[in-house]
Each structure stands twice: as structure tokens, then as C-alpha cells.
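My questions will all concern the structure given below.
Shown here: the complex without one of its protein chains, the others still in place.
The block that comes next holds subunit A.
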Amino acid sequence: MIKIWSMKKNEDAAAKKKPKTSAAQIRVQKDLTELDLPPTMKTHFPDPADLLNFTLTITPDEGTRFLLLHISQSNSANNTSGMYKGGAFVFSFAINTNYPHDPPKVKCTQTIYHPNVDLEGNVCLNILREDWKPVLNLNSVMVGLQYLFLEPNADDPLNKEAAQEMSKNRDQFLNNVRASMRGGHIKGTQYDNVLVR
């Protein structure tokens, strides 16, 4: 009798066996379906069934009114927050099964001229590495990325030349940004044409 009971038990266990939605998967579903992105950012899923790999395209504008206000107070002579306007910058996102313990891996897919992005596409954004916390989400990362285009940070350079130019000669830097976005050469490096067509 005991044997039959135990067989019955195993059958139940087998019937219950199912692929269970993982915590990482639920969290990604929650993050994605609750994204609150401005019109300047769009996600694209090469395979809509794969939520863990996608791209984000940022088409920066002049920034929000708050940023303009902030900049006009501190730097009114040199309002540059729209310097990357007209470009479309594509970032790849790769999320692993240990999300949100591990941050998403984000890379710029184009060669761009930006103080905080190197020629391999690595991005210097604190919340992508040393300041990542599981309470942050995909929305925070995306907003952080967009902020880099409104306020590049010459103090944390990944493209050292661009950063030096930005702090030394702002006008030349802005020219370089425009030229690079058209696919030009700067100091021997060919940049990708990122202009919105």
C-alpha cells in the first residue's frame, strides 16, 4: 500500500513539474511594461519573444526645461545641452538571469565621439557598475544614458581626447561633435554617421 501511495505522490510531483517564471524574468517584465520613456527614447526587440536582449535608441533634444534652466544659470554664455541633437544613438542591452542582482550590460553599438563613451562602445555611467543596486531599474539606466548626451561629463572620461577638448576648447569640441555625427574623421578616427535620416 505504501508503495502505491508513494507512486501516487510521484505522479503528482510530475504533474506539477512546469517551467516556472524566474524572479529575473518577472522583474524584467515589470521593468519593461512600466517604462516611462520620453519621446526621445525608443526600445527595439530584434526578437520580441526575447525580453533579455534589446536595443535602445536615443535621439537627444535640448533637454528638459529644468535642465535648460539649470544650465542657463550656470553656463548661460555657452548653452550646449543640445549638442547631440539630430543624432540617433543605439545602445544594446543584455540582461542575464541574475538580474537585478547584476546590472544590465549596456554598450553603444556605434563608434561615437563622446567623453564618456569609448571607441569600443563602453559607457561610463556609475549606475551601470559601481553604483548599481537592485532597487534601480531599466528606466533609471535609460534616463541615465540620455542624461550623458545632455550633460557629458569631462571629469569621468572614457574618450580622453574628447574630454580634454570639451574642457579646453568648448567650441572646437562642439564642432567635433557635429563632424563626428556626420561620419567625419577626428584625429585619425572615423566615426559613424548617426544623423537621423
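Structural remarks
Note that in this section a contact is a pair of C-beta atoms (placed from the backbone, for glycine too) under 8 Å apart; a residue touches a chain by one contact, two chains touch by 3 or more; residues count from 1.
Quick note on the criterion: contacts and distances are computed from a predicted model.
Per UniProt, the protein behind the absent chain is "NEDD8-activating enzyme E1 catalytic subunit"; the candidates were "ER membrane protein complex subunit 3", "NEDD8-activating enzyme E1 catalytic subunit", "Exosome complex component RRP46" or "Ribosomal RNA-processing protein 40". Among A:Leu158, A:Met181 or A:Val194, only A:Leu158 touches the chain that is left out of the view. Residue in contact with the omitted chain (choice from A:Cys108, A:Cys124, A:Val141 or A:Val194): A:Cys124. On the side of subunit A, the interface with the absent chain consists of residues 9-10, 12-23, 25-27, 29-30, 32-35, 37, 42-45, 48-49, 51, 97-98, 101, 116, 118, 120, 122-124, 126, 128-130, 132-135, 156-158, 160, using the contact rule stated above.
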